[in-house]
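Here it is, the structure in full.
Missing here is one protein chain; the remaining ones are kept as they sit in the complex.
And then chain A:
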Amino acid sequence: METIPITIQIVSITGALLFMLTIFRLIVRGKLREEYSIIWIVCTVLLIVFSIWRRGLEQIATLLGVFYPPSLIFLAALSAMLVFLVHLSVVISKLQNQIKDITHEMAYLRQDLERLKAQQETRATPSEPVVP
């Protein structure tokens, strides 16, 4: 009863710590923005808490009326992922809108720039005015 769970405990704690380390390294290198890392850090902390506090999962499961405690993990993990995926879709949609607006501005600037260049090349005859 005691020996096998302890092995799993060690494995899960090391796994969680390695995961957290990876997240930190990504932030330090500037490859992950802090706001998206929060959820991962929270997840890792939860993982570590339940790896150490083994009775916790069972207690919460009985409290919620779940007969098979591991299914609570699946439920929690799946819901968390679902919420996070929706959040990512929202972020992507916002980015797409911003890219579209920037593309428009860039196209306008390109046009202005080309007109200015053309004006400079033919300085003698001022062509149609460039709109500010």
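Please note the rule applied: contacts are C-beta pairs under 8 Å (C-beta built on N, C-alpha and C of every residue); 3 or more make two chains touch, one makes a residue touch a chain; residues count from 1.
The rule is short, and it goes like this: contacts and distances are computed from a predicted model.
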Expected UniProt protein name for the omitted chain (select from "Glycosyltransferase involved in cell wall biosynthesis", "Sigma-70 family RNA polymerase sigma factor", "Acyl carrier protein" or "Tetratricopeptide repeat protein") would be "Glycosyltransferase involved in cell wall biosynthesis"
Hidden partner sits against chain A at residues 96, 99-100, 103-104, 106-108, 110-111, 131
